[in-house]
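Have a look at the structure that comes next, please.
Moving on, here comes subunit A:
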Amino acid sequence: MNVLLDVLLRAVVWLALAPLLPGIITKTKAWVAGRRGPPVLQLSYDLARLWRKGVVLSTLVSPGFVIGPAVAWVAVFGAALLLPLGALGTGLGFEGDVLLFVYLLALARFCTAWAAMETGSAFEGMGAAREVSYAVLSEAAIIAAVLALCVQSGSTSLVAMLTPAAGAGAVLLAAGLFVVLLAENCRVPFDDPNTHLELTMIHEVMVLDHSGPPLAVILHGASVKLLLFAVFLTEAVLPMGSLTPLAATGALAASVLVVTLATGMTESLLARFAFRRVPLLLTVGFLLCLFALLFAWRGGPA
Partner candidate 1 sequence: MNHALDLLIGLVMGLNLLALGSGRLPSLIRAVSLQGVALGVMPLLMEPEVRWHVALVALATVTGKGLVIPALLRRAMRTANIDREILPFVGFVPSLLLGAGGTIAAMVLAHELPLLPEQTGSLIVPGALASIFTGFLLLIGRSKAIAQVSGYLILENGIYLFGLLLIHAMPLMVEAGILLDLTVGVFIFGIIVDRIQREFDSIDTRKLTTLRE
Partner candidate 2 sequence: MREALLIIVPLAAALLAAVWPSERTRAWLMPATGVIHVVLAFWLLFEPPVVALHGWLGFDPLARAVLPMVSVLFLACAAYGVSYLRLRVERPNRVFVASFLLLLGLLSAAHQARHLGVLWIATEGLTLAAVPLLHFNGSGRSIEATWKYLLVGGTGIALSLLGSFCLGYASLHGGGGGDLTFAALTAQGAGLSRPWVLTAWVLLLVGYGTKMGLAPMHTWKPDAYGEAPSIVGALLAGGVTTVAFTAILRVRAVVSAAGEGAIADRTLLVVGLFSMVVAALFLLATRDFKRMLAYSSVEHMGILSIGAAFGAVGVWAALFHVWNNSLTKGALFLSAGNIRRAAGARTTDQVRGMSLLTPRSAAIFVTGMFAVTAMPPFGPFFSELKLVRAGLERGQVVSIVLFLVCLLLAFFGLTRLVFAIVDGRPRAASKANSARFSETPGVIGPPLVLLVFSLWLGLGTPAVLLEAWSAAVAQLYPAP
């Protein structure tokens, strides 16, 4: 009974807090540009509005068009529940859960791409192709980062991996994971979440035909994914285990905020990259994580 309550509470925290992050990013961008910007809760309002709307379905689509976003949302949410929250630990952790974590993220991506293909539109197919070809590189980076943490902690459970500090390669790991965060969540300089220029869209292309509740699910899933990466990045770098529970929770919240603000600043200061430069930046992210892995392996320099 206690366990159930614990999981339920966590779920509420994740689901409620996640939509705040895109709001904070938008607010940061508006602030840098000298505008007032939409309220922080704008995404929540949007989600509520979308939920009340009806769904337009093409005659071509199979049930996969609706199932895809749902499964993707569940997968991301499941992955989020595996992550420990600072001193609170994890509700569902077990030895080897990091593998499940990585696979759940991959499943979410697969389902999004699948749903996009269901429309039968060449345009959305192209978006799926772009998304998946970039994922090849960013997943390599995630795997390298996860391996670095595994090697360093000698464990394959997320709790054990994320509690101590990242050691000598922390800076590399932080930089690498930040690049991955930007790429995975379709932020500038990889993709512009606000763009409606067909030639340059990646993620947005895939969800063009979705409407109503499925679109709400997709948007909410995306915000959960952003929070998930922010938490993962923070815990991978900060030595959570060496702080008091209260301090750890505070540090986690503060750091997630910092990461979010950093994302907003990046979006304000950088222009979107040309397509052919994107793989280069992703390779850099991968190499950063790879070198973090090397450092973890050899025990760092000196």
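These made the cut because all candidates are chains of the complex that A comes from, given by their letters.
Everything that follows uses one rule, which is that contacts are C-beta pairs under 8 Å (C-beta built on N, C-alpha and C of every residue); 3 or more make two chains touch, one makes a residue touch a chain; residues count from 1.
From a predicted model like this one, the values you see are computed outputs, not experimental measurements.
Asks: So which of these touches subunit A in the complex, 1 or 2?
Replies: The single touching candidate among 1 or 2 is 1.
Asks: Using the touch definition from the top, list the residues of subunit A that touch candidate 1 in their complex.
Replies: Per the touch definition, subunit A meets candidate 1 at residues 277, 279-280, 283-284, 287, 290-291, 294, 298, 301-302.
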